Each structure stands twice: as C-alpha cells, then as structure tokens.
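One protein chain omitted, others in place.
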C-alpha cells in the first residue's frame, strides 16, 4: 500500500452515468475508483460484474472489464467468472433490489461458497430504476409506492444478519456521504481473501428524498470492530440501527476456488469406452 | 386439544408412496397425519403444498387438498394460496434441496413475510430424487456423489440460522426416528400463528445409508427452550451440532395477511376515466 | 397511388410534439394539451419518449388529436414545441418534420440546430423564458403551452380548465402562476396554424392509458388477486391495480421475484380466486416454468406481458412486438394455451377481460401481449366496450363419491373443486397424471391428458372476437396487437384515395382460428403481414399454422421507432407487389 498509487480518474471510463444528479451512486463510483487506485490494481485484470438497476449500471463507468448482466444474477455470473479465471480481481456491484430481492438465493450461496470477490450493494431502500417501489430493505411503513399503498407491512431484510448466518467472512457497511471511509472499507474488502460483503447506504434523491436525512443519522459502530467472533458480530448486528458504518466482521475462512492441474490428455479418457 | 381426536389414518390418502422402503419420509407422513388428527383438522380445510423431490411427493399421500408444484417454489405457491384463502390451514412440505438450494430465496422472504403457515423440510442432506447429489446441508467432505467427487468443499447451510436471521418466529428441529416428539413439534408448529419452520432430520436409506447412524447422534436441546429471546436463540443455533431436536425459538410476530373488506363497486372505480 | 406527402398527418387531426431537457416539464405540458383537446370534444393519443436517464433526462410528449378516433401517430408532426435544444437530436428520428411543420421555440434558447433547419419547417419564435421569468416561480413550459394552444386552435378556456385539472395536486399557488404563464403565451401571437373545428364537449369520453385499460379489464374479468414484481413498462398496471384491488376486497402482493409471483398466483387460483400478474420480457422468461405448471395442473392464470425492445434487457423503455415467439412457444413440452393481444388502448379493456374469463373457463393460462407504446400512451376515446359473455370457472361444489379432477368430458373441461369443499380433495400436479390427478407415466394417460389440454382449446367456440376484420377489396393487411392502429390508419388513407383494403387485426393469436382466417383471406391477391419486430414472428407463425398462401409478404420492422403509415403504404405500392 506504500506503492505510489495511480489516480482514481484513470479508472473511470468515458461513459457518462445515467444517474440523476445527486444520486448516491456517484459517490460509490468515486470511492471504488479511489480504492482501485489506492490498491494500484491493473485495470485489465479487474472485472466488475453487475445485475440490473441504477446501481448495476456501475461497470460501464469503470475502465476495466465489465459485465452488466441480468437482474439478480450478478453473483452467479461473477462466481463462474472467478471459477474460470482465478487470476482476476472480481468486484460485484448492485442494488438492494437486485441483491436481496430477486438475487437473494445467490447472495445466500455466494456467502457460503466464499469465493474471493467483493460484493458492493448500493442500498437505497428502493427500486430506483423502476421508479420507486419498496425493496426488501425498505421500512414496512413507507407508503410512497402505489404498489404498496400502506407500506409493505413486512419487517426489513437485514443484509448483514443474513450474510453472517450464510457464512460470509467479511461484512461491512459504508455510507456514500462519507467517501473517504467508504474508500477505506472498499480497500479492505478487496484485500480480504474470500467473499467480502459491503453494504453501502447510497441515497436515491429522486424516490427517497427523505434519505438526505441520513447524513444526521449515520454514525460509526461504537464497539471495537471488526471482530472475528461470530457471536459478537451477531449481537452487534442485532443491536444495530442500520445506520452504523464500519467493518463489522472479518475472518478468514477457507476460500473456495477450483484449481485443477491438468493430469491427463483427453484421448486417455476415451479408453474407458474401448471394447 | 382435549377434544376427542379423529384417527391419523383418516388423513391418509389411498395412494401408495413411491418412497424406498425404510425412507425417513414415511415417518414424517405418519407424524403429520397424527398431528392433524390430534388437532382435529377438518381435512378439506387443509392444503398441503410442495415442490419437487422425494419429500415433495407428500401431498398426494394426505387426504386433504394438495398442490404438488415445481422444484423450489412451494413457499411461493403456498403464500399466494394463503393470501387468497386465509381460512385454510396451509402446510408446506419439501426437501433440503427444494427448500434451501433452488428455493432459498422464497425461504428467506417467507420467513420475513410471516404468513400463517407451517413449513416442514425433510432434510436428508442429499438430493434423493435425482439419485444422490450433495445438497446445501450436506457436509463439505461427503464425496459419494460423482458430481462433487471430493465433496462440495463448502460449509453446510444452516437452516435454523438463516430462518432466524430472516425473521422467522417459530423454529424447530425434529427427527423422523422420534415420531412422537415429531408429532408434538408439528402440532405446535401448526398452532403457531405465523410462519413456523420445522426442519426434520429424515434419512435417505438409499443414498445416505450412513444416516442410519443418526439414531445415536440425535439428542434433545439441553437448554431451556423454546426461547423468545433472539440473542439466546442465535447462540443456541450457533453452538448446535445440527442433531439436537426440539422447538428452539417461538415468538409471535405480527402475521402478514391481506384482508380487505370490499368498499366500492367496480363501476365506481371507472369514474376516474370519465371526461 | 398515394405518396407520403399527400398522406401527411395534417389531413386528419393535428400532431404536436413537445420536447425539453430534464425538469423542463414537456410531459406535463403534453398532458395538459391532451386534456384540453378532450375538453373540446376531440379524441386523441399521447405517447412519451425519454432519454436513458432515470429522471431529469430530456423527454418528449407526442400528441395527436382529431374529431375522429385516433389510431396511431401520424407520419409527421404539424407542430414541434421545443422548450430548449438540449439533446434534441435524440428525438429527431421520433419526430419527423417537413416543410409543412411549424416549430415554436424561444430565441433565448440559442441557435436552432441544423438538423431541424434542414427540413424547411416554419419557425415561430416566442420569448418563453422572458415571459416565465417575469412571474414568481413562472415556468416556461406553461408559456409555451399557451402559444401552442393558439397554433392548435384550442380555446383558452379549455386550456385553463385542463391546467387546473392536471395541476390541482400541486396547490393553488402553482395553478395560478401556471394560468398566468399560459395566458402570456396564448396572447403573444394570434395566428392559428390550422383550425380543426372543435366538435364541442362530448359525452361518453374517457381518458385512459393502455396500462390502466389492462388493469381495468383484469378487474372486469374478475381478477381479485395479483402478485407481481415491478418492471418497466408494466409497473403502472400494478400501481394502478394495487389500491383498487384493496377497495374491491382483493389484494396485490409484491413478490420477491417473478418466479415467486407466477407461483403465487397459481396458488391463489388453486384456492379459487381469479389471479393475474403483469410483467415484461425478462420477467416473462422467468415465468415460463410456472406457466407450464399452471397449464398441466389446469390452474387458470393470466399474465399480461407489456413488451419492450428485446432480446435480453434490450431497450426497456421502448416498444416492440418481439415477444410473440416466447408467448406462443416458450414452454417446454407440448403446451397449447391462450395468447391474446389488445388492438388499441380502447380494446385493452375488452381483451384483458376476455383473456381472464377465457383462462377461467378453459382452465388454462392466458397470455396478454400488450406493449410499451400501447401501455404507456394516454388516449382520449369513446367509452370502451366490455366482454358481454360471462365466462366462469366450472366449480364443483358438491362432488359425488368418485370425484375425478381431470375427468374426460365432452368439452374437455373438468369441474374443479376448491379447497374447503368436502369430498372433493385432490392434489393438483405438474407431473402427468390420470383423471384422478394421480401421477402416471403410462402412455395412455399421457395421451389422454395431452389430448384433453389441446382439445379444450381447439374445440371451443371463440365466436367472432378472435379478430377485427374490416374493409373489402383484394389486398389485405394482417396484423396483431397494437400495430392494428397504424394498419387501420393505412386502410383509412387508402379509402380516402378510393382504394380498398381489408384489415385483419388478430386479437386471439392462440389457438389460431385457422379456418376463419383462411375464409377471411379468400379472394385476396396481395397479403401483407405487418408487425413491429425483426424476425417477422407473426408471419412465420401463420405459415407454421398453414394459414397463409406462399405469396404472402412480410413487413416486419423492429422497435424502438413506431411503425408509420407511410412505411406501410409504400410496401403496398404496386411496384412492391409480386
């Protein structure tokens, strides 16, 4: 990390984001490119994979290899890529809808599988791209969406709790309004060997203008974190108001990565069929 | 519960199970019909919904309404049914593959949504119906499946931990080899208002003959359970060896059930379009 | 024969486009203009277009109004109201202008782009900005709207009423300022462009979008449960339905994904409640496994698929008719089912209602193919017709001793018991089964049930509603779904020129009424199949069904640009006939 780092702007592509002015996702993009610069990543060796949503547009704005897939399947595509290409730094980006609603199953199994990748969820507690419906992280009483006129009435999905229960080894929360902390978190996440999950509070100015109020609510975790103790992490997450930031849990579990040296020629395998 | 109960056999249909002789699922079927009898459920007011797998064949063997759907989607079908027909007792049955692999996302969201239904997962740590591949609950070193010749290498999925993190209010574990305890658990689960999750250790004699050894391993939880304390439940589950049985966690969360009295006629709604 | 300039839009009604950058209020202005036209007794249509941005990007409202029903947008625009010039090139393709057009713009907005100068349109300059900034919080879109009203020949009083109606939610202050701005624009220059005599206030007029019309049709069909996952451009159906279902005693459940939503409605329908979901291409793709389950278990459900540019994520905000293939053939196995398509916004009420009722009656799946352009456009129409029949699910309320859920019957429809009915217990199954519903892998059972599921559709008498057929002559245009609008416009123009043409607009795509279609094609010397996709999906489907002679021709044009009447007229010109 003492290596003279390239500039963040070197990691930005020349494509103009479609995001609304003021969208939190700009800050995430900035923090990620800063983290890449800080780590001196070689850009052609990075692949940023995403699903569908405003947040999932991120790959095209980064000057690395990118894969903008389909809604909810980013982690699956990333897992296949990493399995086939262990040499790449794989970063997965998406939203709360993409990751926790339609993509929930892959989230569970990616945590368990613990491949070496970083998963950044830009959580704005809303489906931005489809114009403002409730997501799993939306509070149950939020009634601004006509699809749920009295709110969903369903308790919020707790991403950190699920990640922990599913077996993730790195769990952090950042805030788009605190770019330097966010950069630091992303650096740590990318460095973490194994699956690293970073939930980023990234406000949607258009459909959740109330989230401008996050600035007053966000605060660092008060405890001595990160912990390697799962019980402690569970307690912290349970007591948490969802607005605390920092790395909560960081422990090195065995990383899953198929790497099989070639042992035989294909023609050898055919012998079993000979009669 | 003091009402003179009908007999379990009244709840069995005349269709002969396709299960292998000795399969644990027979005991689950027996326990479920006993629980139904014990509760004196009126059979036409019960619907048993399932996905695909050996375990998911259960509905046809019960003399009630049944829905044998597609792989992994039982909870979704059951949620729609319950939303439309709150008067029914809805029981969902399936396997570890159906529920935790392909069906993982619906499991997460059904726990959160907390509709009044009972979800029984017959966990044999294997895909029985497709002849013996590893499921999410299979231990990472089990290498009897050719699809994973050295084992999956991935830590086991912890159903109780996920259910708790996702917001389920009733979490229990039973064992097919202890039918009377299992019946009791199922009675409690069906009585619980809200989403009740019962993991049943139900051995696969054909592909997991080692599971005959469960008899020696299964034991009741030693703690004073069920608890209403989520932290305690989390600790119990974390310390658990996966072979302890009993109700772990039971707390009444608000049940989600749309019930809207009719307020207007359709023709009233058309007025908005008149010019 | 016709040519494009003769057939220009100004012959019939008036076409206006309003464009502006993010926040300039082009769409609000368009809505006010459309409502004002309705006040004056016109019928009309408004479509929108937006750039790739979620919000704040440039956008355009395209309006056409006429004393007669408006079936589609014309070939050209009579009036372009440019609130500014930012990214106007994005819309150039969508808003064809000619020397007969007028451009209303503000000299303060800067140089008129060369792109627009080149078509020779007349330019009329109005100082939108100067007028607007003279008012506290004054907005230039209202000034421009006033000026546009003059050009369109719409009365100030109608404009004012419309401003009040559209802006009422914004508070009195906003309405007052808007009215003053409107007045400034209106009084600036009094030269009307074209005066179409206003028909005067009409009874029985509706203002409705296609997505709303589908929603209403669903409710009329009896739908009381919806589970769905948001997706553009279908979400508005769900957003319209959610609060209304509640008031009617039903409900809408926002699902975690489309796999859930399709299975949820299957569960609800198994419970006896007519159920529906709405989605678009990517969501439909995720539903096909569930659709097969509904089909085999004979659990009725309806899916409205609002098509957008495909394949894959494609062009989510633009229209195309390219999901016909997946709708017809997208299930694994031999899986005959219902596919319908509304022919216009007005027809969407009927078609959706009918689709739901057919699904219920035939105990199968019904797919309704709407599209972005139909769904997200707003129309001023005469009150839409309803489905007169009252088709319902055959429910067995007192099953006898040997109840068989999948009993073979004369019409291949087996009465269904609902949970709660004593003595009628069965397990619905996606496995092949015998008449009782017990899983079976016997060839005889499979064949019996395959035949049952096919014949209940093939033998059903769908009556005359399978298509709208109009016109005589020896040339025929076959089309489907929302392309019916432009095709009817083409036929009207041909008639105006003394030429005859038959239009067959297919509402029921599957099962195809093959014999009826062949009858309707008798004596036709030229047949053109018109649709908005790249592959000619309808054209190939009709061939697959043996419904077309070899000489039939295909005019398939993918989205995102709408099919225009001129394009079709050219394809019909004699030198293009063989």
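Each chain gets a letter, A, B and C, in the order it is written, and its residues are counted from 1.
Basically, a residue touches a chain if its C-beta (ideal position, glycine included) is under 8 Å from a C-beta of that chain, and two chains touch if they have at least 3 such contacts.
This one's a predicted model, so the numbers in the text were calculated from it and none came from an experiment.
Partners of the chain left out, restricted to shown chains and counted across the full complex, are A, B, C. Of B:13, B:101, B:158 or B:227, it is B:101 that touches the chain left out of the display.
Where chain B meets the omitted chain, the residues involved are 18-21, 52, 54, 70-72, 101-102, 104, 127-131, 133-134, 136, 145-149, 152, 206. In the full complex, chain C touches the hidden chain at residues 52, 93, 259, 281-282, 284-286, 288-289, 292-293, 295-297, 309-318, 320, 322-323, 325-326, 328-336, 429-432, 439, 441-443, 446-447, 450, 454, 533-535, 537, 540-541, 543-546, 550, 558-561. Where chain A meets the omitted chain, the residues involved are 13, 15, 43-49, 52, 59-60, 63-70, 72-73, 76-85, 87-88, 105-106, 108-109, 258, 260-264, 266, 269-270, 273-275.
Heads up, the rule we're going with is that only the chains that are shown with their structure count from here on.
Separation between the centroids of chain A and chain B, computed from CA atoms only, is 31 Å. Separating the CA-averaged centres of chain B and chain C is a span of 43 Å. Contact with two or more other chains is made by residues 101-102, 104, 136 of chain A.
Multi-chain contact residues of chain C (touching two or more other chains) are listed as 246, 256-257.
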